[in-house]
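The complex is shown incomplete by one protein chain, all other protein chains being positioned as in the whole.
Let's turn to subunit A:
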C-alpha cells in the first residue's frame, strides 16, 4: 500500500519536497516500482552543497580517507539501488513511483519528532486542540524539515546498511546533521569519554538535542497529548465470542483466563443491551438466561433439584418460544462446579441437564451455554471428572488474556501522578533486587497508599450510585448519562482531595524535577570504564619493567618448571616446599615473586634481553624475529617435547608475511603444550602474559584440570557471559595493542566467527557488527584444533579427568616361590588408559622400552618379556571419521594461514618410566639395597599427570622429599629388606585436592 507522491509531499516543507521530487525522478529513471529511502539518500547526496554529504565528511572514520569512503558510499548505494525490484508496468515513464512504506514511516517519524520539538510545540498543540473539536483521529499536518527528514531516513536499516558498508556509522552522521559546525569531532568525544552514561545528552535523537531536558509542566507544556486516551473502550472479545458461537461444532464458548469473568460480564451486558455492532451477523436478538445463581445454590445444597429443574425448563421453553435469535445460557464460573463440598450426585445432575439443554437446543432452537474458568487447571479438573463434557456441552475454549482497559475515573488519573514523578521514568526494580532507588521507592509506597484509599472511596461511591454489579469499573459507564456526570464530578472531587493529601503528607519534600539526563546518574549505575583496565595494565607494566625483564631472564636461565612452581604454588601442598621457594611471597603475580637472589644473578642477562625486545610495540615483533634463536630457546623451554612444532613456528614467525601478522594453525594432540606455547609467545614477543588473548570457540562449560591450570594464568579470556560476540571482543582487544590471539578449538567456530576469521586472514582487518574496524597488524594468531590425521587424543581427556587423592605406602613381604605368577594377575585387573592409549605413539620404539609403558601395573620384578599386553588395539578407523569432521571452512582457512603445525602426542610412557625410576631410586637410597617397588595404576597416573601439568622438576622434587619421607617412615616401621615389596597406593575417594599429596602415609 504505497502512498502516492502527492500525499507524501504534503507532509514536507518546500526544501524537503524538492528532495523527494528528485528521489522520485531517480526512481522513475531507474524504472523502480516505488520510491524508497535509498532514492532519497541518492537524491540527498546529489544536491548542490548537500548537507548530508557535508555531515558525512565530518564524521569520517579514521580507517579510510574521505575520498575513498565517498567512493565506497556511491558504490554501495548504486549496488543497493540496482537490487531494488523494477516496476512491472513497463511504461513507468509517465507514472510517478509511489512512496514506499518504509520511507513513509520515516516521514511520519520525523513528523512526530518535529512535533515534539519545543520551538514547535505550542503551535502544534494549538492546532491540535482546534482539530480536536472537529475531528478526533487525524493528526495535524506537520511539514517536515529537511534536517529531521535526513535523521529519520538514516534510521532506516537499509540506509544504515549502505552507509555501514562504506564505513560510516549512521549515528555519527545523525549527530553531525543535527549539530552543524562542530568540526572534526569523534563520537567518543560526544558520548563522553569519562563515562559512557554520564554523558551530557544520552543517545542522540532529535529531542535531546533541542530540549533542555526539563519535565513537562503540569499544564501540559511539553507533555505530549494523547488523543486516544479516552477511547480505550474497544474490545474485540465480543467479536471473538460471537465467532465461536457461529461455529457448527464446539459452539458454546468457554472463556478461559484470569480476566475471563470480566469479559463474560461485559459480553452479557452487550448482549442484553442489544449487541450493537459488536457481533457478527447471524447473532441478533439474543436473550440471556442466567442460571449461574441457581446452579451455585443447588450445588451448595441451598435448594433442591426441583428449583433448578424448573428453571432449566423455563430456559428451554424460552428457547422453543422462538421469535428471538436464540438463548445464551450463562452458567457462570466452572470453578463453582469443582469447588469443595460439592456433592458428586448434584454435580452430575447439573452437568447432565445442561448437556441436554445444548443437545435439545440444537434440535429445537438455538441455545448456547456460556461460562468461564479462571485457569486451565479448573477446566482440567472438570475434564477429569467428566471426560466427555467437551462434546456434551459443545464447549469451545476461548483464551481471554486481556483485561478491559480501565475507563472513566476508576483508575487514578495521571494528573495525580504527573505531579510527583520525580524521575523521567523508571521501572522500579522488583523488591529483591538491590536497587539504589530507595528514595523513589518510598514515593511509590506512600502514594500507593493514597491511591488505594482513593480507589476504595471511588469504589464505594460507584457502588452506592449504581445497583450492585460485578465490577464497578464498568458500572459508571452503563448508567444513564445524568448519573455518570454526577459520578464523574464526585470522582473528580475525590481525586483532588487525595491529590492534596498525598502532596501534603508524602510529597512535601518537594518535587524534584530532575532533568532527564540525570536519570542514570541518580540511579547510580556502576559504569565500568572501558579504558580503566588497560590504563592499569599499562601503568603496571611500566612500573614493573625491571622486574619483568628479570623474570624474562629467569625463564631463559632457569628451568621453566621453577616458574610454574611459583605461579602454581597454590596447588602444591603447603607442607611440601621447594628449598628456594618461600610460599608467603608466592602469588599469582609471579613478576613480584621471583626471589631477589635469582634476579640479581641474572640482571645482566635480563637487561640484555630487554634491550632486544624494545618497548615500542610496533616493531617489537620484528625485533624478536631478528633473533629467532632467542625466541626458539624461550619457547622450547616451556614445551620441551615439541621441538619440531616449535621450530616450524619460529620459522614462520621469522619468515614474515606480507600482511604484517602471522597466522599459525596448530593441529594434533597435546592441548596443554599449545596453550603453554601461546603464553610463552606472549611473554617472549610482547613481554607480558596479558598479551595473550584466549578464546575457546567451543564454549565448553565444564572445565577440565588442564583448563583450570591454564585459566589461572591468563587474564584475557572471552566468556560467553560477556556482552557482545567473540568478534566484538577481539576487535576491542586488538584496538588496544597487538597481541597473541589464541583461538582454541577453531574447528568448532560458529559461522559468524568463521566468516570474520576468513576475512581477517585475507585482509588482516577485523570488523565488528557496528562497523568498527581494526587492523590486526603485528599480531600473531594461533588457531588450535585437536583434529589431525590419524591422531586421537584420549590420553588428554584422561588427564583431564584425573583427580588427586591421598596416597599411602603398603609394605608386604613376598614369600611365594614364584612371585611373577601372582603379579600377572594383578596386571590384568586394571589397565590404566593413559598407558594403553600411549601404545600407538610408542609402538615404534623398542620392545624393551615399550613394555613398561603398556602396563598399568608397573613392577620391576616382572620380567620384560612378561608383558603381553597388546601393542595397539586401537584401529585406525577412527581417523576417517575425524577427517570427515573437519569441514570445508577449516580447509579454506588452512590454505590461507602461514603455517600449519602438527603437535606430537605427549609421550607419557617415557615420563612414566622416569617417574618409576625416580621412585625406585629414592627407595634404594633409603633402604640401601634393591627391593621391589610397585606403583599402583591410579597413583601412577596421578603422578604422571602432575608431571605433565606442572613439569618434571616439581615431581622430581616431590619424590625426593615427600615420597622419600614416606619410605623412611616405612623403613622405621618395618625393616625393609630385599624380599619386601613396597607399594605406593591411593586411598580414599578421588577428591579435589592437589595431585601431589603433602604426605604419604605408611600403612
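Criterion: a contact is a pair of C-beta atoms (placed from the backbone, for glycine too) under 8 Å apart; a residue touches a chain by one contact, two chains touch by 3 or more; residues count from 1.
Note that in this section contacts and distances are computed from a predicted model.
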Protein name as given in UniProt for the chain not displayed, "Eukaryotic translation elongation factor 1 epsilon-1", "Aldolase", "Succinate dehydrogenase [ubiquinone] cytochrome b small subunit" or "DASH complex subunit dad2": "DASH complex subunit dad2"
Residue of A:726, A:739, A:761 or A:1000 touching the missing chain in the full complex: A:726
Sole residue of A:755, A:979 or A:1003 that reaches the chain not shown, by the stated touch rule: A:755
Contact residue for the chain not shown (choose from A:9, A:58, A:240 or A:733): A:240
Contacts of subunit A with the absent chain, listed as residue ranges: 1, 101-102, 104-105, 108-109, 112, 116, 155-157, 171, 191, 196-197, 202-203, 205, 207-208, 211, 213, 215-216, 222-224, 226-228, 231-232, 234-237, 240, 256-260, 373-377, 379-380, 397, 399-405, 411-412, 414, 417-418, 421, 423-430, 432-433, 444, 447-448, 451, 516-517, 519-520, 523, 525-528, 699, 720-726, 750-752, 755, 769-770
